[in-house]
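Missing here is one protein chain; the remaining ones are kept as they sit in the complex.
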Amino acid sequence: MTDSDSFDDLRDLYQEVILDRGRKPRHARRLETFDATAKGDNPMCGDRVQVWIALDTGSIARVGFEARGCAISVASADLMAETVQHRTVADTKSLFEAFRTLARTGACPDCAPGLAEPMEQLAPLAGVHEYPSRVKCATLPWHALMAALDGAKEASSER
Amino acid sequence: MTDSDSFDDLRDLYQEVILDRGRKPRHARRLETFDATAKGDNPMCGDRVQVWIALDTGSIARVGFEARGCAISVASADLMAETVQHRTVADTKSLFEAFRTLARTGACPDCAPGLAEPMEQLAPLAGVHEYPSRVKCATLPWHALMAALDGAKEASSER
Amino acid sequence: MNIMTNPAALDVERIRGDFPILTQTIRGKPLVFLDSAASAQKPRAVIDAMVQAMETQYANIHRGLHWMSERTTEAYEAARDAAATLMNANDRSEIVFTGNSTGAINLLAHSYGRGVLKPGQAVLISGMEHHSNIVPWQMLRDANGIELRIAPVTDAGELDIAGYEALLEDGKVGLVAITHMSNVLGTVVPAERVVQIAHAHGAKVMFDGSQAIVHRKVDVQALDCDFYVWTGHKLYGPTGIGVLWGRRDLLERMPPFMGGGDMISSVAFEQSTWAAVPHKFEAGTPAILEGIGLKAAIDYVQTIGYDAMTAHEASLTEHALARLAAVEGLRVVGQAQDRGGVISFTLDKAHSHDVATLLDRQGIAVRAGHHCAEPLMRRFGLDSTARASFGIYTTRGEIDALADGLLRVREFFQ
Partner (left out) sequence: MNIMTNPAALDVERIRGDFPILTQTIRGKPLVFLDSAASAQKPRAVIDAMVQAMETQYANIHRGLHWMSERTTEAYEAARDAAATLMNANDRSEIVFTGNSTGAINLLAHSYGRGVLKPGQAVLISGMEHHSNIVPWQMLRDANGIELRIAPVTDAGELDIAGYEALLEDGKVGLVAITHMSNVLGTVVPAERVVQIAHAHGAKVMFDGSQAIVHRKVDVQALDCDFYVWTGHKLYGPTGIGVLWGRRDLLERMPPFMGGGDMISSVAFEQSTWAAVPHKFEAGTPAILEGIGLKAAIDYVQTIGYDAMTAHEASLTEHALARLAAVEGLRVVGQAQDRGGVISFTLDKAHSHDVATLLDRQGIAVRAGHHCAEPLMRRFGLDSTARASFGIYTTRGEIDALADGLLRVREFFQ
């Protein structure tokens, strides 16, 4: 049972990157200086996240977050922080739409042209589409990010 | 179709006596002098009946009634008026219980011993047991009769 | 005659094959079921969908994180999509599931009536309502000081439009709650006009579509109404499920009706917050199997198509009115121009209960009584009527059987 191959059945959704990011997120910190912040709250399952954004002339310089929740939501926040760094706000918004489709349907072949590379990075989360009630775990940090970019204080996830 | 045999399928519930009594009841009149009267009302189907009783030293001298309703309820009122005549109040009450069982179950083999003859007269109504929602058509006049004997003004039928 | 040449024609024999119950016999006679307005029979597709759920894919829904729960949630929520499409709702979140039409109207009477309407305002119903669209408003009147007004019905059994408009004139009516089709007279109310007039006077409109949606295509956006309710079991679906459609902005303004699981966002003893519409109105474990059955019923009806259904019922109704007119002493109650496949009548020599029982002994099921519309009965000076009502599986032969059966009843009572 200690042979990692015996976890094949578990690993198709919880890929190594998710486990790893869920356990040791790289961007899980409050930014000292930031331009925007917002909270996301999913009262149905108790997931909670706050994101901080530092901007640099229309682009995202850095994202930090604090999250309480499942591995999926923490990993998703961490991957999000990484993929949106140095991206324009406009690109980030299309990336969100593309990611949302990925999370809901498991694929997004034609969406967000020009965003193939970050989409690749987010691909490990595609498996959540099989669990409609967990899609919101993956999208909650993104909703908070969008809320922050739109100047709102709070986002609530899709039901 | 004019041959009465062609109505066999209809006649097992609506026996000749019921049709006849429903059409031309013999006791459908208000008594001029009476000792008790009560109304019965079945708001669910609009059946309405009033009975008048003349007593004679613990026995029923005469019963008259006015009824608005279906053939079953009118025929039942008329047969009731006839069968209770000259009976003691106590006998009438047991007859009611026996009739009620007859109407509900289609038979009452052992009940009301000593009342075989009036039960025979009421037997044409036994078929209503197949129509639980019409049992109350047959029993409504009896409920009014019981109410009158008990000094009440109104009875409502069983649901 | 090739039935295929008419695109709207409905192959009634094929349809009958979809309803297992129709092969039953009653007292040795083939069942002639003319009581569909009370509740319709269920096609195999509905039965199968419910069985399949129970046999292969069932769990409680919403927030279940396991396969059975996720799949059952999808199957149940697909009913919401189907209902939204059926009614041409703007958004699936405008579909609220209830236990039946009665539950939907009570929800509205509580939530809109007590939560949005103000004492001093009025609710306007009509003289031909089902008890389910009378009593909840009476209870609102008696509890909350909302006036209850009754739009008059003409001798032909139609809505008296002038009388209706007059009752709206003073602007006090906040809500018109009116049947789209009478379950007694078969009358179809001129819904667009009803809405235009109400809106012109600042009133919202709820239609009780319990009967109408079985016979006519309902497009809530074209009707321009505000609420529309109906009940699954009359549209060939299971019992235990009904639908309240409402405009989203109105639903959002309404407080919840029942409290409990599934309708909350978060709960603390001090205070709770509500889920978004439609879930705010759906407390407790939903009628899951019934939603799945209802989805199958809607799909079934959509496959047949309203054009074919409406045409079929119109031709049956015409035939029935002609055949019944030939029965001496028979009086049809209601002569509306626009009517659906529901016909009430009385016979001079026989009480309607006797008529129903004697027809039953010939295998013919009709309803008799006040049809949960006592005030309407009174309006026509009646205690009860017999009522024959038609569904997609009803045949001309069955209507002939009814007419013949009535001739026998009349002769029997001669």
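We just call them A, B and C in the order they show up, numbering each chain from 1.
Methods note: a residue touches a chain if its C-beta (ideal position, glycine included) is under 8 Å from a C-beta of that chain, and two chains touch if they have at least 3 such contacts.
Everything quoted here is computed from the prediction, not taken from an experiment.
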Missing chain: touched chains present in the view: A, B, C
From C:I288, C:V301 or C:A401, residue that would touch the chain that is not displayed: C:I288
Option from C:G17, C:P30, C:G64 or C:G305 whose C-beta touches the chain left out: C:G64
Sole contact to the chain not displayed, among C:H130, C:H279, C:R339 or C:R408: C:H130
Where the unshown chain meets chain C, residue by residue: 20-21, 24, 26-27, 31, 33, 35, 38-39, 41-42, 46-47, 50-51, 54-60, 63-69, 99-103, 105-106, 109, 130-136, 138-139, 148, 150, 231, 233, 238-242, 256, 258-264, 266-269, 271-272, 283-290, 353, 356-357, 359-360, 364-369, 372, 374-375, 378
On chain B, residues whose C-beta touches the chain left out of the figure: 43-45, 130-134, 159
Chain A residues that touch the omitted chain in the full complex: 1-2, 6-7, 9-10, 12-14, 19, 22-23, 44-46, 68-72, 131, 134, 137
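FYI, only the chains that are shown with their structure count from here on.
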Between B-C and A-C, the pair joined by more C-beta contacts: B-C
Mean-CA-position distance for chain C and chain B (Å): 38
Sites on chain B at which at least two other chains make contact: none
Junction residues of chain C, two or more chains touched: none
